[in-house]
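Just one protein chain is left out here, and the rest sit where they should.
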Amino acid sequence: MSKQMMLEVTEVEPLTPLVTRFRFEHPEKAPLPIFSGGAHVVVEMPDGEMLRRNAYSLISDPNDASGYEIAVRREETGRGGSRYMHSEVTPGTRMRISVPTNLFALDPRARKHVLIAGGIGITPFLSHLRQLDLLQQPFELHYAARSRDEAAGLKLLPKSARIHVQISDEGNRMDLGEILTDQPIGTHVYVCGPEGLISAVLDAAARHGWPKGALHSEAFASPPPGKPFTVTLAKSGRTIEVSASQSLLEALEAAKVEIDWSCRGGACGRCETKVAACDGQIEHNDHWLSRDERAEQKKIMPCMSRFTGAALVLDL
Amino acid sequence: MPNTSFSPSIESRPTYAGLVPQGSAPSIMIADAEGAEAIMDLAERDAAVLDQAHLIYIPKGAKFGSKLAELGAKGYHEEASLDAAMALINRLLGSAHMGTQLYLAGSEGMMGRVSALALSLGLPLDAIQMEHRGSIGRPMQCVHCKGVTQDVTTDPFTCSHCGLTLFVRDHFSRRLGVFQAVCVDAETPGVVPEIQEITA
Partner (left out) sequence: MTLQFNDETFRGDYSYFNTEHAIKRLPFPFDRDEYVYSVNIEAHPGGPKGSPFEFRFDVDEHYVSEMKDRAITLDDDPLRCQSLPHMELAGWDLLEIIMVSKAEDYTDLFTLHRDGNRWHWINRPLGIEQRFTFLDPTTLPCGPMEYITRQTQGDFALLHERDGNLWMDAGMVTSQADWSLDFDIGMNFFEWHAPVPKAKQMGVFDKALKFLLAMQQGQSYRRLNWTMTVNPRLDTSPENYHKWGPEKRTITPENVGRKQHLRIELQSFWRLPRSNAIAFPIRCYLACLEDICTQPKWGRRLHRVLRDIDPTLAEYKGFAVNQDMIVNYLSQFDDGAPTSPGIFPDA
């Protein structure tokens, strides 16, 4: 569980029909903790009965303590967090924000950084660009979006010969083979965006003989909605209902079950929970558990994963 | 002799998984002494590994040079010593691209020094393949004078730089490519344990 600050929304700016930028400042204009490129914050949304917590990459300058900015894409089929941000949050709204955490830092030893973003996955790179500028390190950024409506980055990116934009609706596609060929020794690749882009980059890199140690990815994951299910807690014997638009973690929190968490996107490992018994199938949506661990069904990441079947008993 | 199997040790002691062919990708292969046999085994499994390979060989008295030269690497370079080869290795590694495969085979001294250089150029550790062949002599750095004594096969041994009597540790620095050696009679000068051959 992270330390939190109560901040005030000071700007709400639509960047495209789908993506909106929010700026948070301290109500008394106190300086906020500065952060490192690629960091995210967790935003708390008191959505009726439900307390939602969504993680968003910070897109503002890491060295600027005057405020934090995020960009949120409206997800019509999501659990409702992004709809809440788009419909309920206006300048003056006060929201609880966690201190920044970084699970997607650049490797500062790299001789060159190749950044590959898809859609809303551009967000962590916006703070990276500021840090790269400060450290004067070589980079190139490749940004792909389906349409200009999605391409919020267009308004936020500086003009630079090192930044390349491909809009697929306009017939432009990223040539991963070309990007990954002839990069100097010591180059690192970072990819953020939809699953499909991440696996395409990782596959192409493997084909071109890149070592895994030079590849970094952040899936832009928020918990998927799904069918309602029930879990039982082994220690207390309680049963908890998880609704269609709720994550298991959110349902546990709503039931006042203490559980550690950080990224809420299946990447950091903090909410890993032991499964005492499982009669059915865990839908593992995280990036933390290994393939073997998934198959065993002895662990679950409640922030992302769901369940279908007769009974799931957690060691809680 | 296959890849040497070392007895289990502390976490910092390197292990060598053995060479696995990565097809015809551009590559740099470096072998010393019996390491040549690991390269020949590699080529036997997939001859394509040599298509775009620079192969550097430091015989140290071994007789595999002509066989390696005949393998058909894009470039074959036989060098008198590792010191003599370093300029070439620096040039090849420094201008390499991501995706270039690095194969090292032979002594811990050579593999330690070349992998340290590759790491300093930014190649991740998982991009470096290594196979140990031949002498188990170790590169030992005297923690006192910082001089490195190559191919140490006894414990204790005499530092070739400062003359202190040193014992052999398994603690290894990837940055330096050497094991750590520490004065064996620091507390009781002159009281030195019997010299023993080190084992794998």
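Labels A and B are assigned to the chains in the order they are written; within every chain, residues are numbered from 1.
In this text, a contact is a pair of C-beta atoms (placed from the backbone, for glycine too) under 8 Å apart; a residue touches a chain by one contact, two chains touch by 3 or more.
Quick caveat: nothing in here was measured; it's all calculated off a predicted structure.
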| item | value |
| --- | --- |
| Shown chains that the omitted chain touches within the full complex | A, B |
| Contact partner of the left-out chain, one of A:Asn63, A:Ser87, A:Ser160 or A:Thr308 | A:Asn63 |
| Residue touching the undisplayed chain, where the options are A:Asn102, A:Ser168 or A:Thr232 | A:Asn102 |
| Touch criterion as defined above, residue of A:Pro33, A:Pro138 or A:Gly177 at the omitted chain | A:Pro33 |
| Chain A, residues in touch with the chain not shown (by the definition above) | 2-3, 33-36, 39, 62-63, 99-102, 105, 107-109, 134-135, 213, 262, 268, 270 |
| Chain B residues that touch the omitted chain in the full complex | 10-13, 141, 143-144, 146, 164, 169-171, 173-176, 180, 182-183, 186-189 |
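Rule of thumb we're sticking to: only the chains that are shown with their structure count from here on.
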| item | value |
| --- | --- |
| Rounded Å distance between chain A and chain B, as computed from the means of their C-alpha atoms | 42 |
| In the complex, chain A residues that touch chain B | 109-111, 180-187, 208-214 |
| Chain B residues touching chain A - in the complex, by the definition given at the top | 22, 25, 93-101, 121-127 |
